[in-house]
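Some chains omitted; the rest stay in position.
First chain written, first letter: the chains are A, B and C, and each begins at residue 1.
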Amino acid sequence: MDNVTVNFFREDGIEAPVLIEGLPGIGHVGKLVADHLIDELGGELVAEIYSLHFPPQVVVDERGVTELVCNEIYRCEKDGKAILFLVGDFQSTSAEGHYILTESYLDIAEDLGVQRIYALGGYGVGHLVETPRVLSAVNMEQLRPEVEAAGGSFENAGTGGVIVGASGLLLGLGEVRGIEGICLMGETSGYIVDPKSADSLLGVLCSLLGIEVDHTSLQERAEDMEQAIEKIREAEEAKSREELNYIG
Amino acid sequence: MDNVTVNFFREDGIEAPVLIEGLPGIGHVGKLVADHLIDELGGELVAEIYSLHFPPQVVVDERGVTELVCNEIYRCEKDGKAILFLVGDFQSTSAEGHYILTESYLDIAEDLGVQRIYALGGYGVGHLVETPRVLSAVNMEQLRPEVEAAGGSFENAGTGGVIVGASGLLLGLGEVRGIEGICLMGETSGYIVDPKSADSLLGVLCSLLGIEVDHTSLQERAEDMEQAIEKIREAEEAKSREELNYIG
Amino acid sequence: MDNVTVNFFREDGIEAPVLIEGLPGIGHVGKLVADHLIDELGGELVAEIYSLHFPPQVVVDERGVTELVCNEIYRCEKDGKAILFLVGDFQSTSAEGHYILTESYLDIAEDLGVQRIYALGGYGVGHLVETPRVLSAVNMEQLRPEVEAAGGSFENAGTGGVIVGASGLLLGLGEVRGIEGICLMGETSGYIVDPKSADSLLGVLCSLLGIEVDHTSLQERAEDMEQAIEKIREAEEAKSREELNYIG
């Protein structure tokens, strides 16, 4: 098995200038926005990414069928604009794996003609936020005015902040390849799946993309996701119990 | 040393269409059933699997002779049906190792003509179960009716469950190779070696295999295994004490 | 991605016989001294070092622009003497990574004609020190008199001490390549960024280098660094909160 395996379901006509990353993170804000957009825009699954840097497990779906842990690439078109999405439920299990996986994500992006990446996430503040800001970072300074014009804030700059995992490395390693990177982080308590934060983030993102989408189902989607996460948490606890019982 | 080394004791005439995995896991249900079947069917040891992804240790047997940590492949024939078994006392020590080892298990399976894998395990519920169900998962949807007909339940489907380690990956990575995968998990508290759960599991498995075996020695075998595990636990504790005393 | 990537901003005329290492460590003494010297001597950034053995993250700077985690090589000239500096905010995330990164540092040193390395650090004693000594170690015995003449103490010798991470390995692996190595460790409590310890260390180092630099801004620089570290600590805590919220 290679470190990373990418299976394309379609090879032709899947280029796009923009990739949006919405992998799991704080408050599930990025994931919530990306999943919502894919749904609203009618996304098509174009590739699956498997890796031995993901957790060594399968997920049992509602039919009782197992699915190998993977992340996915979706593609949408809206008003003649093509957008790719990198989504899924997993990040690397190791520090080195984050670098290796992100290089693979960037290989895919380059192959499909991506010139700009939006990395979506949450910005945890540990308390409830009435009007969540969308805190931002860019990997090339000239991108900043455009983000500010769309409502993104840079008030977090200069606070010694770091962006960990795929979101951060897509900007950092993307810059080496000349791919523009914009990280948008919805302010959130970090304790719940946060539809209010996602709402703010979706506003700024759509402004940057120059598209319009309906926001109304975000609240409901957040509740569904909260329930799904609760189930996974219970399964994780069962898994921990199991591991305590291994002989080896 | 390679990542994984496989030593075959015999090369010819060891093909079989079915492989049963019974590595250690919750309640030792899978291991108990696999060991019982090998014994009842008169299994022959056909291969040993060594790996640097196993714990770095040897086991001292009853003669005082050391055996390098390994898993084993057995082969049985019953009523003209050939069955392979993957058994042993160890799983990988690392996340990546689970992927690497499972790919090796599947290489062996493919080489020996295996078309279907049964992965056996326990399904921990944290409390005693009067009439243990055999919860199930499959890696291809069309396998489900056959499992249900044999008494397997899919009531666990849709609860966000995951199957970790070799059992899960045999289904997930096996599906990529076109090998059918059925995971059978006997409901169990998870706190003891559970012969009642194993009894239920054995019933469903034999129905699927179309063979009959005696169940009567399962209870006694469970007690022996409980004692062996107790010894290993004590040795593990001694090992922990030892590690605290290393200089390096 | 390779394990380690080195980007040179300039190829010619950057040789130097001496390299000073000031990576993060106890009391930030080594880092404080190295950063101070680069500033006072007007250092030029000549190379950046990236690696998958560093933490998988980017740092957001004061403009809101992300920078991939890296260490840096600076070059200064003073009184006709050329000096290289290895500085940055990161050490390896794994034990093996320390060896791999240090070999890369030594490859750079060898390519640039370095014959001697000064590894700077702190020597934590757990309590405040009125007059901090500069405790020392060398990788070739004949270097000791020169260090003692400059005010370095060897009173720590024979206490079973170890030097961990890049500082230690630059001496140990440097010796194999015939590069002289001198480790200077300012005595410090270890609880604060310690300008008094840095002051002592700077004195011994300048004497060894045969140069003079102003010490007056060390105090202010220590206060700035203390604040920067506080911000990073807060960001790290936010990161920990974030990781607790991952699904995968």
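Simple rule for what comes next: a residue touches a chain if its C-beta (ideal position, glycine included) is under 8 Å from a C-beta of that chain, and two chains touch if they have at least 3 such contacts.
In this text the structure is predicted, and so the values were computed from the model without any measurement.
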Homomeric complex, total chain copies (3 given): 4
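By our rule, only the chains that are shown with their structure count from here on.
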Superposing rotation of subunit A relative to subunit B, computed on C-alpha atoms, to nearest 5°: 90
Closest chain to the centre of mass proxy, which here is the mean CA position: A
Interchain centroid distance [CA atoms averaged], subunit A/subunit B, Å: 36
Multi-chain contact residues (two or more partners), subunit B: none
Subunit B - residues contacting subunit A, complex: 24-28, 54-55, 69, 89-92, 95-96, 98-100, 102-103, 122, 124, 126, 136-141, 144, 154, 156-165, 168-169, 171-173, 175-176, 181, 183, 190, 229, 232
Subunit B-facing residues of subunit A, complex: 1, 52-53, 55-69, 93-94, 228, 231-232, 234-236, 238-239, 241-243, 245-248
